[in-house]
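Okay, handing you the structure first.
Note that one protein chain of the assembly has been removed; the remaining protein chains are unaltered in position.
Chain nomenclature is as follows: A and B, assigned in order of appearance, with residue numbering initiated at 1 for each chain independently.
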Amino acid sequence: MNDRQTLGSARQTTDAAASDSTTAPAGTAASARRPLWLALGGTALVVLLALLPLLAIDIPGVLPGPTYTPGTLQLLAYAMLIAALALSYRMMFGLAGLLSFGHALFFAAGAYGLGMALDAFAPVEWPSELIFLVSIIVTLVAGLVLGATVGALALRVTGIAFAMVTLAFAQAGSVLIRRNPGGATGGDEGLALDITNVPDALVGVMNTRNLYWVALGVLVLVYLVVLWVEKSRAGHVAEATRENELRVRVLGIRPYRLQLLIFIVASVLAAVAGMGYVLLQSGATPRIATVDFTLNLLVIVVLGGVGYRWGAIVGGIVYTLLDQRLTALAGSDAIAALPDVLRIPLSEPLFILGTLFILVVLFLPGGIAGIPQRMRTGRKQHPAEAEETADA
Amino acid sequence: MSAPILTVRRLSGRIAGQQVVENVSFEVPATGVTALLGRNGVGKTSTIRSILGLIDRTGEVTLDGHRIDRLPTHRIVQQGVGYVPEDREVFGSLTVGENLRLAERDDRPRRDFVAQLFPDIHDRRAQRAGTLSGGQQQMVSLARALVNENRLLLVDEPTKGLAPKIVDEVAVALAEAARTVPMLLVEQNLHVIRALADRVVVLSGGRVVFTGEAADLLDDEDRIQRYLGVHDADAAAEGSSR
Partner (left out) sequence: MSTVVLLVITGLGLGALYFLVASGLSLIYGLMGVLNLAHGSFLTISAFLGWEVGRRVSDGTWLGLAVSALVGIAVGAIVAALTEYLLIRRLYERHIEQALVTVGLSLASVALFEGIWGTDPIYTEKPDWLGQTTVILGAKIPNDRFLLIACALLVLGGIVLFLRRTRYGLIIRAGVENRSMVTALGIDVRRSFTLVFAIGGAAAGLGGVLSSVYYGYVSAHLGSTLLIFAFIVTVIGGLGSLTGAAIASVLVAVLQQFANFYLGGTGDLVVVIALAAVLLVRPRGLLGKVA
């Protein structure tokens, strides 16, 4: 359709063909061993992360203090929950190509759902462990029902219209939370967690390390579920649908159900991350239900690299740390001394992140996780490109 | 014979990563009608669209000696290439008059010429093109190309899906147009090809398998069967009015 695109994709294909022919024999031998190495490396990383609260690693400038301090653990736990949420979002956007602007709704549903359930079940004559467990199950079921309802409606349209519809539903959720119906959500003030029936081990600053482990557990759980979905038949079909919906339809498969399935799984996973969040923060604020919160998720996933599972994790952690450090930087004397033209933009973390995001989209289509690949092959490639040429 | 108006060298085209035109080479002489033939799905339409840059392409295309394979579609058309697409692609929400005005790129568009050629269309200027019959839409699509002075016409299946009587009308209009401008014509209907084509280029499996005088192909039952997969002209006509 235009010369720029034509040249770009032509170059890309010749490169791909060239690399295929040279690396294919070596690649097959190596790829047989790769999953094992990845699994081992991943396990080692998880073990290392699990041991962090017992160690005293200090990375000045990146972490606010040594790794055993509650402040640092709190930040890391928050980053891991955001990474888990980003992973669930990537499964929809990166794998199935569903650009949702409403994912925050399900995170908020998990956070507010657990908070409100714990509140509602408080007077019952049950042991508090049971109440805690039942509240979690109730929240999961609520997340499932919500995801199924919104997904079933939103998936009636595709592409950009789908994005708009999910955005509208999330906005409704956001408005509802701010309205504070029956005093259940706490309105603009936010919801304070009722700790009566929360296990003691998960309450208080001294127990931050336990919450950290919970967050790590959530991240690992979400990762495994996402991995399982991606490797399943549903995942493959969803991926194929993203690349070429027509071809999938010709094979007699209706992508709607599989897309809905993925939408629901992603929603429930987001709710799980939300439950971790409400425990970690001892409450929830309406901010987590806003469209801006979803947009930040989108930034995280693209920043990390849409084409890579671990991109979402890297993105989530980098983004959270960057946001935290930029906020600290904004309040620093060095910034305050600058003239207005520099001071105002530099004291707004979101301005810097937003600008960074634009630059990544324009110049680094693979995101952070795509950098090694780019350095190896020196070519531009973006996973979402195929679907773009399909509708051209 | 004079230099060809269009030369196509090693042209390949791709849609959504899939090769639809493979290393095609042929020429279109500066006069007369060259028919581009082949079985259904062989890549005739994709070849035309590749020449115009409407799909991703590689290879060398020259118009009157000048390379056009790196130009965007609108620049190619501005060089004097008239295009009548498959399925007509008139703008249904626009009136007939608006369709024609949109297509005018010359300073002095040939409105009278078009009005004479298609009096029915001329009378329906204020009607929305979406409400026209298939035959009338084809006339609009032809008129859009003929309203400008062109150096080459690319005409893609102009009789597809039309009633026999309308097919004749379209063929007459094409013959009229072909008197002044060379044409590359994709066509299924062997009657129309017989009436119009001077030369033929046959595609098979995305490649050129035959190039030559139209008569050499059309008088050879065996070649028709082999290249086009039809037994005779009648079967071809039937196939095209499906």
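Note that in this section contacts are C-beta pairs under 8 Å (C-beta built on N, C-alpha and C of every residue); 3 or more make two chains touch, one makes a residue touch a chain.
This is a predicted model, so every value here is computed, not measured.
The undisplayed chain touches these shown chains across the complete complex, A, B. Residue A:I160 is the one among A:V47, A:I160 or A:M375 that touches the chain missing from this view. Remark: the omitted chain is touched by one listed residue; of B:V77, B:V96 or B:V181 this is B:V77. Listed for subunit B, the residues touching the missing chain in the whole complex are 52, 54, 72-75, 77-78, 83, 85, 89, 91-94, 98, 101-103, 105, 144, 148. Residues 1-2, 4-5, 99, 153-154, 156-161, 163-165, 167-169, 171-172, 175-176, 179, 291-292, 295-296, 298-299, 302, 344-345, 347-355, 357-358, 361-362, 365, 382, 384-385, 387-388, 391-392 of subunit A touch the missing chain (whole complex, contact as defined above).
We adopt the following convention: only the chains that are shown with their structure count from here on.
Per-chain CA centroids place subunit A at a distance of 51 Å from subunit B.
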